[in-house]
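Removed from the display is one protein chain of the complex; every other protein chain stays in position.
Labels A and B are assigned to the chains in the order they are written; within every chain, residues are numbered from 1.
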Amino acid sequence: MKILKGFAYGLALPVILVLIWWASTLGTTNFFVPTPATLAEAFAETWFGERIVSDVLPSIGRLLIGVVAAIVIGIAAGLLIGSVKWLRDFTEPVLEFFRAIPPPVLIPVLMLLMGITDSMKVVVIISGCIWPVLLNTIEGVRAIDSVLSDSAHTYGIGGWARVRYLVLPSAGPQIMAGVRQCLSIGLILMVISEMFASSSGLGFTIVQFQRSFAIPEMWSGIVVLGLIGVAMSFIFQWTERRILRWYHGLREVENAA
Amino acid sequence: MSAPAVTTDGRGAAASRSRRRPAKKRPTKQLLGLAGILAFLLVWELVPRVGIVEARFLPPASEVIAMLFNDFGLTAFWLAVGETMLAWFLGLLMAVVLAVVLGFIIGSSSFLRKITNSTVEFLRPIPSVALIPLAVLLFGVKIESSLMLIVYASFWQVFIQVLYGVADVDNVAMQTAKSYGLGRFARVRYVVFPTALPYLMTGVRLAAAVALILAITAELVIGSPGLGREIALAQSGGAISGMYALVLATGLIGVLINLLMRFIERKTLSWHSSIRSEVIV
């Protein structure tokens, strides 16, 4: 019964919205807004063919490589910079500046340095996504509790064991917050690097549809991007809940007190 | 978890008793930071000069900075900055107003929260840049295109924080307010709003950064007027130092916005005993 109720709550509004959409497009031929049926048809025709292989998968592949590389490099560099005080002070202003640069402006810069290639698009994603992970890791490492650190020290936990059992989990909540920002920036950069400088990929295809006024196809492309965003968000939340189960529990206990 | 660092037992008491040496200020942190900036500039200067990267792709730092100062004297530059900041400000304002109104309404009703949850979770991760083609179709290169992207992206940042803030309201405080006969409006004014304010400010700070990213993106990709378009034009026109100077300018604007937002946040929340840590959303 409870599950059923939750289901009803989850579905009610989307169903109502689709119904409104369907009703308002019924009988009219608004150029910009296709009917649900037309959109569904366009979606199936456009994306369930070779486009998956030629445009969708390569885009997602670049996104994955870029994001994973940014996370790995960001955490590794963050661990290093975060644990050395002078290095932290030394790099902080420069890193803050790099974080403040809106990542899309890296596209023209990297286009110039690397030409329009796949690796340039990956580098765009890496160089735009790395900052939230890097800076959050530094902050997380810096903020390790001094008593916890002393405890580990007195029990002879040092070196790699210290990183694995103390530093990484302790900075975990901060790191995950950075990863979340990193994912959404990554998706944005994937799309606009293809819109700006490409002859294939999702972003390029969608802009092509818009330029040729293939409106239902354009909408279907927007839906694809939305689905990728939603899928990434779900994967992230699922992972985050597993990794940070202790953290959410701790917060609940603290908030209840 | 966030307890302050332990001051070693005895230091406080000892400080008053044992003789102090004349206080020597050691601003090593700032000096190191400055050294970091200089080192970065030095590397940037040397990389093209030594020829690791050709100077026509990456001009030396001195050249770019000179260009930037040159820009500071140009009306066209300030016009572009003005266009970008106008889009940023209007977009942010609209997003915040919309998010605050909707956030407080939806947040204070558990029915509305439950029924909108799935839709919010679905709409929020949609990348705002997916709307670029639509914006182009509807508004072309006008500022409305930028606004559409900015509002969509910034809205969620603020909205989610407001939802968290309203949900964080202390039950005891709420019941106390009720028992003293505070009406619905008074309760929102004196209980809900102060609780949600720190969350709201966090949301606005995050949204301000996102809004700048989207403003520049819209100008870069769609070509609505502003710094982003200038960057694209400089790049395609081969004005390489000019392009790097503009990139530096966007970074400086980003830093200024961050500083401004932190300042506003501190000012508005100075009454608050603990400035809350950010919620991971």
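Here is the rule we use: a residue touches a chain if its C-beta (ideal position, glycine included) is under 8 Å from a C-beta of that chain, and two chains touch if they have at least 3 such contacts.
As a convention for this text, contacts and distances are computed from a predicted model.
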Item to complete: Pick, from "SNF2 family DNA or RNA helicase", "Spore gernimation protein", "Phosphoribosylformylglycinamidine synthase subunit PurS" or "ABC transporter ATP-binding protein", the protein name that UniProt gives for the chain of this complex that is not shown.
Response: "ABC transporter ATP-binding protein"
Discussion item. On chain A, where is the contact patch with the chain that was removed from view?
Written reply: 145, 147-148, 150-151, 153-157, 161, 165-166, 169-170, 172, 246-247, 249-250, 253-254
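Assume only the chains that are shown with their structure count from here on.
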Worksheet item: In their shared complex, at which residues does chain A touch chain B?
Response: 9-14, 17, 32, 86, 89-94, 96-105, 107-109, 111-113, 143, 145-147, 173, 176-177, 180, 184-185, 187-188, 191-192, 195-196, 203, 206-207, 209-210, 215, 218-219, 221-222, 225-226, 229-230, 232-233, 240, 250, 254
Worksheet item: What residues of chain B sit close enough to touch chain A in their complex?
Response: 1-3, 5-6, 28-29, 32-37, 39-40, 53, 57-58, 114-119, 121-122, 124-134, 136-138, 209, 212-213, 215-217, 220-221, 228, 231-232, 235, 240, 243-244, 246-247, 250-255, 257-258, 278, 280-281
